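A short write-up of the structure that comes next.
Only one protein chain is missing; all other protein chains are in place.
Chain IDs A and B follow the sequence of writing; residue 1 opens each chain.
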Amino acid sequence: MTENIPENTSSETPPKKGMPLWAQITGWGVMIALLLIVFVGLQRAREGNVQAGAETASFDFTLPLFEGYEYEGKDEVSLTDLRGKIVVLNFWATWCVPCQQEADEMEEAWQHYQPDGDVVFIGVDYVDTEPEALAYLEEYGITYPNGPDMGTEISQAFRIQGVPETYFLDRDGVVQYVQKGPFATTQQIIGIVESLK
Amino acid sequence: MKKLNILILLIILTSLLAALPVSAQEGDNEVTDDEVNAIARELFCPVCENTPLDVCETQACKQWRELIRTKLEEGWTEEEIKQYFVDNYGARVLSEPPKKGFNLLVYFVPPIIILIGVVILFRAFKEWQGDNDYEDEDIETLEATEPETSENDSDANDYMAQFEEELKKTK
Partner (left out) sequence: MLPSLGYGIIVITFLVTLYSVAIALYGENKKDGAMIESARRAMLITLPLITIASAILIYLLINDRYDVEYVWSVTNRTMPTYLKITAWWGGQPGSLLFWSWLLSVFTSAVTLRKWDRDRELLPWVLVVTGATLAFFLALNVFYENPFKLIPAGVPTPLDGRGLSPLLRHPGMIIHPPAQYLGFVAVTIPYAFAIAALITGRTDDRWIRITRKWTLWAWLFLTLGLVLGMRWAYDVLGWGGYWGWDPVEIAALLPWLTISAYLHSVMIQEKRNMLKQWNMILIILSFGLVIFGTFLTRSGVLSSVHAFAESEIGPLFFIFIAFTFIVSFSLLIQRWASLKSETEMRSMLSREALILLTVLLFLSILIISFWGVIFPLLSELFTGSKVTVGPPFYERATGPVWGALILLMGIAPLSAWGHSTITTLGRAIWKPALAALIFPIVALVSGITNWIALSGFTVIGLVITVTIREFFIGIRARSQNEHLNENYFAAFLHLIKRNRRKYGGYIVHISMVLIGIGILGIELFQTDTQQHLALGEEIELAGYTLRYDRLDQFMHEDGRRITRGEMALSKDGVYIETLAPRFDLYPDGQPMTIPAVRSTLVDDVYVILVNWEGITRESTPFKVYHNPLVKWVWIGSYLFVIGILVAVWKDEDKKKV
């Protein structure tokens, strides 16, 4: 423990020094980094979900579809493939009661547009279990493409605040309208889609 | 390289074969709540933040526990089930960030900072020891010559000194 230290050369007390530069730089650095992180975190917490007017090109995704569902013959659908079409992106889950309220309306609206092929409905199943999801889809007789949100990546990209939430994308993939909570009537859905045409 | 690939393939095949009969056997058994909970407690509910899955009361969590049960009945291992959860619901279902990529920082930064702290402290010690012209040998010899006092611990001495003083005051 004790080491031999050569006799100290100066016996007077040295002049008092300020805080060493490295400590100052580290202190400021850490403080600014911390404030920045918190600032960005705060921004995120406050901005909420993706708003109307947002481009979706930056977060393209490919949604694997549940068994028994397909889009144009494939068992997956990617957002970029849908450019040129109006997209109704609906986030839902089986454990979500309001989702059940709008399930029939969503299907009805889909039946209304399906023959045209101009409007595409996509159901994204948010943190759910597959057997439950399949049972739910069967119960409500939902026919539009549906798939699980693997790794919650799609919902994180849209920063959804809860389910159900529905995003209406125009032909350029730009979000035009966001519905939080369930739809009351089929007409409401159709009305919004028509306004995008 | 090729040889290695074949070797790996062989290992995978044999381990699969070895695993098969076991899983077939397990499939018949009924899975207990305890077995489900053992896995559920190490997973976090993806919707209610910071709640372990085994004590989460929501309908969603109940479904996930059922999922674990189903997978266990199918003979999945704990690792496979956890991986399935990560694939489906993202890394946040794990109670700790997976040890790769950016997430490694969570494990390395604190020890590094603490280590830097220790080094700074140690260097400061050296400096402080150098600050005064104290001969360590002097102390050693001092102690050697007065074994009686060092037998007692210094705190007791402290106390006795303080105590004597108090006595003087009270008189």
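As a convention for this text, contacts are C-beta pairs under 8 Å (C-beta built on N, C-alpha and C of every residue); 3 or more make two chains touch, one makes a residue touch a chain.
The structure displayed is predicted, hence computed values, not measured ones.
Interface note: of A:I37, A:A52, A:A135 or A:A184, the residue touching the hidden chain in the full complex is A:I37. Across B:I39, B:C61 or B:I81, the single residue that touches the chain missing here is B:C61.
Where chain A meets the missing chain, the touching residues are 1-2, 13, 16-19, 24, 27-28, 31, 34-35, 37-42, 44-46, 151-153, 156.
Taking the complete complex into account, residues 32-34, 37, 42, 44, 49-52, 55-58, 61-62, 90-98, 101-103, 105-106, 109-110, 113-114, 117-118, 121, 124-125, 128-129, 131-132, 134, 136, 139-140, 143, 150-151, 153-156, 159-160, 162-163, 166-167 of chain B touch the chain not shown.
Everything that follows uses one rule, which is that only the chains that are shown with their structure count from here on.
Only residues 46-47, 58-60, 63-64, 66-67, 70, 86-92, 126, 129-133, 136 of chain B touch chain A when the two sit together in their complex. Residue ranges of chain A in contact with chain B, taken from their complex: 2-5, 7-8, 11, 93-95, 127-132, 148, 150-153, 156.
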